[in-house]
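Take this structure, written in structure tokens, and hold onto it; I'll ask about it next.
Of the protein chains in this complex, all but one are displayed in their positions.
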Amino acid sequence: MIVVMKHTATPVEVDEVVAQVNADGYTPHISQGETHMIIGLVGESPTPLREDNYSSMNGVEKVVRVSSPYKLTGRDMHPDNTYVPLNGSSVGKAKVVVIAGPCSVESREQIIEIACAVKEMGATALRGGAFKPRTSPYSFQGFGEKGLQWLAEAREMTGLPIVTEVMDPALVPMVASYADVLQIGARNMQNFVLLNEVGKSKQTVLLKRGMANTMEDLLMSAEYVMAQGNGKVMLCERGIRTFEKYTRNTFDINAVPVLKHRSHLPVIADPSHAVGYSEYVHSIALASVAAGADGLIVEVHPTPAKAASDGRQSLDYAGFKKMMDAVQRVAEAVGRTA
Amino acid sequence: MIVVMKHTATPVEVDEVVAQVNADGYTPHISQGETHMIIGLVGESPTPLREDNYSSMNGVEKVVRVSSPYKLTGRDMHPDNTYVPLNGSSVGKAKVVVIAGPCSVESREQIIEIACAVKEMGATALRGGAFKPRTSPYSFQGFGEKGLQWLAEAREMTGLPIVTEVMDPALVPMVASYADVLQIGARNMQNFVLLNEVGKSKQTVLLKRGMANTMEDLLMSAEYVMAQGNGKVMLCERGIRTFEKYTRNTFDINAVPVLKHRSHLPVIADPSHAVGYSEYVHSIALASVAAGADGLIVEVHPTPAKAASDGRQSLDYAGFKKMMDAVQRVAEAVGRTA
Amino acid sequence: MIVVMKHTATPVEVDEVVAQVNADGYTPHISQGETHMIIGLVGESPTPLREDNYSSMNGVEKVVRVSSPYKLTGRDMHPDNTYVPLNGSSVGKAKVVVIAGPCSVESREQIIEIACAVKEMGATALRGGAFKPRTSPYSFQGFGEKGLQWLAEAREMTGLPIVTEVMDPALVPMVASYADVLQIGARNMQNFVLLNEVGKSKQTVLLKRGMANTMEDLLMSAEYVMAQGNGKVMLCERGIRTFEKYTRNTFDINAVPVLKHRSHLPVIADPSHAVGYSEYVHSIALASVAAGADGLIVEVHPTPAKAASDGRQSLDYAGFKKMMDAVQRVAEAVGRTA
Partner (left out) sequence: MIVVMKHTATPVEVDEVVAQVNADGYTPHISQGETHMIIGLVGESPTPLREDNYSSMNGVEKVVRVSSPYKLTGRDMHPDNTYVPLNGSSVGKAKVVVIAGPCSVESREQIIEIACAVKEMGATALRGGAFKPRTSPYSFQGFGEKGLQWLAEAREMTGLPIVTEVMDPALVPMVASYADVLQIGARNMQNFVLLNEVGKSKQTVLLKRGMANTMEDLLMSAEYVMAQGNGKVMLCERGIRTFEKYTRNTFDINAVPVLKHRSHLPVIADPSHAVGYSEYVHSIALASVAAGADGLIVEVHPTPAKAASDGRQSLDYAGFKKMMDAVQRVAEAVGRTA
């Protein structure tokens, strides 16, 4: 950590900062620049450094953090890629996995039919929501545990592992008893109680980036899960909120290579939420693979106009088939498989 | 709801939309504009309208919602202001209430001392966090129930009601047994499980706007609480995330008059999180009152540089006293009291 | 256009709106919904409709525009792709063009050397700034006309057409006398005086999207150029401003398919500004091609650490060569060439 003093800082103010550095167990290293004095904190100490406290001291201009705040999710201490097992594949290796299915589980028949269809077309896993976070309390909220049972039946028939969202910390064990992958939705990315619970569950986690969260926030939330001893985390970029109105979200494609660079965890892209309109999902899926995503999670529905939720962004079967074919070609173009 | 057809829409596509409108129990009302056909949905029906489903149909350009989606929080059905009782005041009436205290409860002595100090300087209620949502799992997470007990002691000594955050749906009854006002933090604004629980608790709720949430989202989250039969909701603007780097958040001062206009619920401003630096909190507090806020929630700490969290944005006692005096003058200038 | 009346609108307020519609030469078409009256404006009139004026009337809740405001750049009136000639290619057809070169022209030798290098590696055109928009008045502002002369020499030696920025409306004819393509930078996207001048010049234009501009704004700025009779416009996505701090901008990859869908103009992607760090440019370039971009504009410098500007985002020759090879493979995977 580096403390930059104001150019108007008095010797007394400098002494107070130096005393605080010593009190925290670090060695202050002072450089006098042209206009500003800089105090480096050198050495190791059991006292964690709190930027806020130094930045609140008199005479301090700003505090600059040097090392990254994510220890378990970052590459510094863990340079090699983490591979997360999914249906015989290792997410993060050559094969680009595709998780497909409806936004919501709508009935036993619906989810089984879709599971069979997407398996046939090459999906690696099945998505489907039984607990739905909805902006309005009057919107369909999902079938709950019954939906999970239907998902389990669909798994039994197809062999596709299940990816499904969990919203309530108290229900993590129950959801985990059905699901292969616990999805944390964008709205819950900083629901730290929930992150701790999925961390404790030891189940594979798909962690979606929140709409207003930086990549650093995302890595810190993954850190919550890993700090509970659960290393099977997949990061998911699904678009952030901006001023643009022609799309539902702004997909941060930059996040794909940047997260891969900073973290050893696999990165999944969600082109459906990324753009919000089915006619563009194909292009964004291909872009994600070209940018280096380890997998995709895509909404598929046989009749999008009848979907209980998110119909506007769901691919129909023909669209999904077309996307899968193109994903394969692009994956090969960048030295991967699909 | 209005369905705008594409200028290339075929008669068959129009017929399908019309059939859907009839199936949903509404009367289609067709207008042929210069380039686009417009289909208005007229009448009442038990079937709720889902924009997504119409917008997924062939030939549809876009769907425009006409009525607002918040029924309980909006002014349409509830034109008169709601007043929320707090320590003998009615939040929403003339008196601008001030909720003050530390970011975190750090010790029994600390919270009692601060409670006495802010009461002396005119605060209406005491804030203090016992459960802290922190970006990093390694940061101080609060004292939990012990912190709540200390808050209760502080209340006993000062008479100040307690405003404190609850993060875990399972702990709502426990937190509610100590707290007078349950705070929902920005990161949990769309934690719908938690919203339902605080709705059921019937305790007064302070609902903070999320960093990436529109005012409409905020009103919809308040709708979750009210839909559970709990009408004692205070909306809180605390800043949103933007590209600006000189401040911690961008305070959306526009939200104060806009929320007051659209909703009957009281609006509280949080100048501390709004700007993130103590030297600017005074100005933002006054701006909030001038814009029509019904109250303020402000972080106060006797020695900000020693605070366990958020020291950079905490006022010290002298700063708080100065703010309170100025708040009173500005409140009077806009026809209120403080 | 559709005018939605407030549910509290009085008959007098409705009459005033109806009178205004008639005065503007349109036919009012009234639908009474469950809660709101809706007035559609039907027919044709020489009076252009101004949303603001209707939305300022008493009793009006909101005004909804139906037809898109861009007539010349949109697909409605011009469904077929526009192809812009560039060095024997037609931008918008199968071949993905690559415009490459340094951020700034730094010397005669530098630009000639780079031109030869990028031509050798397959570039279609040469970029290089002679007039540089810089946030600071103390930063290098470019060599001006001398830089243009050096660019012209580089063109003579390599045959590569020149893409270069123009900032001053008064200098458009001079810059156009050297350049093959006039670039309008992000900061000037709504410099309407400049847009009119490049429109009048009839030279090909590369129009970059501004940092805070919607796609609609971009299409409206292109409309300025086309309204002057200049149809040779290429739209360029280069990233928008968001809260994310790990990258210089947030590349709006969604814009590639959405702009292609809404407009007949070719779409170029700028992966260098999109992400701002050379190590990620490769991934973003491939993503752009996969998403359907018609071309790329990329910053290349033999020794980025010595560049006069934008060194941090410039590819060196090895990086550019690697990118070109991969672009070719991805282009083929999506049915194009490079």
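Chains here go by letter, A, B and C, matching the order in which they are written, and residues are numbered from 1 within each.
In this text, a residue touches a chain if its C-beta (ideal position, glycine included) is under 8 Å from a C-beta of that chain, and two chains touch if they have at least 3 such contacts.
Keep in mind it's a predicted model, so treat the numbers as computed, not measured.
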item	value
Where the missing chain makes contact, among the chains that are shown	A, B, C
Residue touching the undisplayed chain, where the options are B:Val84, B:Met215, B:Leu235 or B:Ile268	B:Met215
Residue touching the undisplayed chain, where the options are A:Ser89, A:Gln203 or A:Thr242	A:Thr242
From C:Gly33, C:Gly101 or C:Pro304, residue that would touch the chain that is not displayed	C:Pro304
Selected residue (touches chain absent from view) among C:Val18, C:Val42 or C:Met57	C:Met57
Positions on chain C where the hidden chain makes contact	48, 50, 52-57, 69, 133-138, 167-170, 187-188, 190-193, 210-213, 217, 220, 223-224, 227, 240-241, 278, 304-307, 309-312, 314
Residues from chain A at the interface with the omitted partner, ascending	2, 4, 7, 29, 31-36, 38, 40-44, 61, 64, 66-67, 76, 241-243, 245
Footprint left on chain B by the chain that the document does not show	212, 214-216, 240, 242-247, 250-258, 261-262, 274-275, 279-280, 283-284, 286-292, 326, 329-330, 332-334
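Heads up, the rule we're going with is that only the chains that are shown with their structure count from here on.
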item	value
Chain-level touch network, classified as line, ring, star, complete or other	complete
Chain closest to the middle [Cα centroid of all protein chains]	A
Inter-centroid spacing, chain C versus chain A (mean Cα positions, whole Å)	31
Sequence positions of chain C contacting 2 or more other chains	242-243, 245
